[in-house]
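I have placed the structure first, in the form of structure tokens, so that the comments after it can refer back to it.
Here we show just some of the chains, and they stay where they sit in the whole.
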Amino acid sequence: MSDGRRSVLVVLVDRANYGRLKPVMQAIAEHPDLELRVACAGTMVLERFDQPVRVVREDGFAVDAEIFLELEGSSPLTMAKSLGFAMIEFAGELQRIKPDVVLLIGDRYEALAAAIVAAYMNIPVFHMQGGEVSGSIDESARHAITKFAQFHFPATEQAAQFLARMGERPDTILGVGCPSSDLAFSLDPRLADSVVNGRGAGAHIDVRRPFLLVVFHPTTTEYGGERAQVPELLGALDALALPTLLLWPNIDAGADHISKTIRTFRVSRGHAWLRTLTNLTPENYLKVLANAACAVGNSSSFVRDASFLGTPVVLVGGRQDGRETAGHVTAVPPKHDAIVDAVRRQLGHGRYPPSTLYGDGGVAKRVAEALARLTPYVQKRLAYVSDVPAAE
Amino acid sequence: MSDGRRSVLVVLVDRANYGRLKPVMQAIAEHPDLELRVACAGTMVLERFDQPVRVVREDGFAVDAEIFLELEGSSPLTMAKSLGFAMIEFAGELQRIKPDVVLLIGDRYEALAAAIVAAYMNIPVFHMQGGEVSGSIDESARHAITKFAQFHFPATEQAAQFLARMGERPDTILGVGCPSSDLAFSLDPRLADSVVNGRGAGAHIDVRRPFLLVVFHPTTTEYGGERAQVPELLGALDALALPTLLLWPNIDAGADHISKTIRTFRVSRGHAWLRTLTNLTPENYLKVLANAACAVGNSSSFVRDASFLGTPVVLVGGRQDGRETAGHVTAVPPKHDAIVDAVRRQLGHGRYPPSTLYGDGGVAKRVAEALARLTPYVQKRLAYVSDVPAAE
């Protein structure tokens, strides 16, 4: 901060992170008292995930660090080792970049690594989407990040209350809302054919007719379970036989099993209705979600972004258990018949009214303003202790 | 657990860990339904810290893994990198040992690494000493470990309440008390001269006459501050000029500054009253603490173990801020005059009555019993959510 501006290092660890933080990055870049720094890590930099970091650069942001941290293997062992390796790498970059504050989002292990390392290096952490509840190891990671974060910007009122109940000081909970709402509520929903069919592989999808959007990640706390769950899901999709756009899973333990099952399935069946895609820009992802007749799977985006857009969702399995949902979500176990039935019911229902449960569309500016005005501090202390000194 | 017993991997990361867990290790080893496995990491295996792992072996415990994870440097950067490296190493050992459950204690980064790695590998974590409040980064690490732990054995009633308020399920909080009380309340306090003078360097200390015990660790959230704090402390000790036994600090960021300041001081002054020691067995440490006229510094042991023994304590600086203390503790800022005054007052007061605030002396058996009877589970969820399924 040689020029007096506060430097904010935004940590992006997957394409979904960027989809949510892009409006915040713009607001930071435009704020006179803030300097934007950007670190892209995890799948953001991997060719196998189509290097979403390129989209960040194409959107005009300078990227200060590309961090490779994923050890191949897609098992609990390699995920744990990647987490350790991530810390080593983030520590080096933080030492080099020396930001005034780190801003990160969500509950992935890469974000956990960045949060812990920043905390041990006495760099204040600003965390978005704390206080939510879900399944998978993400549930623990999210709350642990909270415990290392000096400041919070939760997405919902309930999440804000939960943060306070967990012992976070009320004055460090800076506002409410997910910035993905900013993109969603200002979206031009018209979807060009080329967005879906210009890349990827498989069947051509007519975007003017009903299609499904499918994303299915592992639930790491049920590692191995995906070997049974994915065939149920694919079987259900095969029974439905609707045009289907499937995005490949993330890199959590079990993801290789999911990908392999899909590839094998694709070779034997499904050429008629299945298209697969690796990556979409934030805007194009929202357009696809806005135009899907139903979203099927277990992405947190189906809880969050689909609520803004009113897209019907069938949530499959335990990965999002416990999350607050608007009315657009039907949760089912990862079973063939249950999935088929639920999708048919959602198709019969059609679109839902937009919800502001996760944000009102004006979040990014509030976040940037909070980042500019907050007084950083280092030492945290459980707020239950009455004599906690105020952040000076 | 090929023989039907539940295997418990006890993780020891410094000599203080062992001082507290030794009674628990004995109780596990003696329990018919439990199998004891032991991993020694961090300073436990380092020659510079006198390899406390040797004491573990001399006490008759088999050690399943010796884990070297400390990157030299003693700065926030190297501490953060050591934490990442610790995860890589713990992950490999957990994969090899495959315990049914991991038992760990406290708030050090090495323990944090073990807890996170176990959680990501779906191995249930049993955490002792959660729910307490202190200063330094330990405060955040402790609560983050809580968020990755499936079961808790807090030391005090207040800590148990804080854990529940933080959203831990009441049925996973398994009891109250620190097992260091078991050792303390059964201690034969007679202290042989050789314990203090048989090793180490510096002045001979007459253990039958009043002496001070000094331990001063870094407060990492004030990294660099130790450069000013230690001269204040040493100056105060020089003014007091009482026979003083000083134990070298731990390995946190800043420890090298502390050690260097002490070494330089020792060369120029203090030969008449200062003795330094690297390591003591758990029992000998308690004997020394029980015989000290006053303990000076910022070890959590001065809050906890000294309370059982009634030893007067002058707590210096912010490292233990917020901890529950019995009446034996006087807290002062790290300033020459304040330290001198407080020590003189404590010497004038003399010993305090024993306290059971941190444990009643019968903890280890209860812990072993809980370990044997608990039903492990993997998926955690914030207890605020009303529909949390019970641990099946």
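Chains: A and B, in written order; residue numbering restarts at 1 for each.
In this text, a residue touches a chain if its C-beta (ideal position, glycine included) is under 8 Å from a C-beta of that chain, and two chains touch if they have at least 3 such contacts.
The shown structure was predicted, so the numbers you read here are calculated from the model rather than taken from an experiment.
Enquirer: With 2 chains in place and all of them the same protein, how many does the whole complex in this file have?
Expert: Across the complete structure, the repeated chain appears 4 times.
Simple rule for what comes next: only the chains that are shown with their structure count from here on.
Enquirer: With chain centres taken as the means of their Cα atoms, state the distance from chain A to chain B in Å.
Expert: 37
Enquirer: Contact residues on chain A for chain B in the complex?
Expert: My answer: residues 76-77, 79-81, 83-92, 94-95, 109, 112-113, 116-117, 119-122, 133, 135-137, 139-140, 143-144, 146-148, 162, 165-167, 220-223, 253, 318, 321-322, 378-382, 384-385, 387-388.
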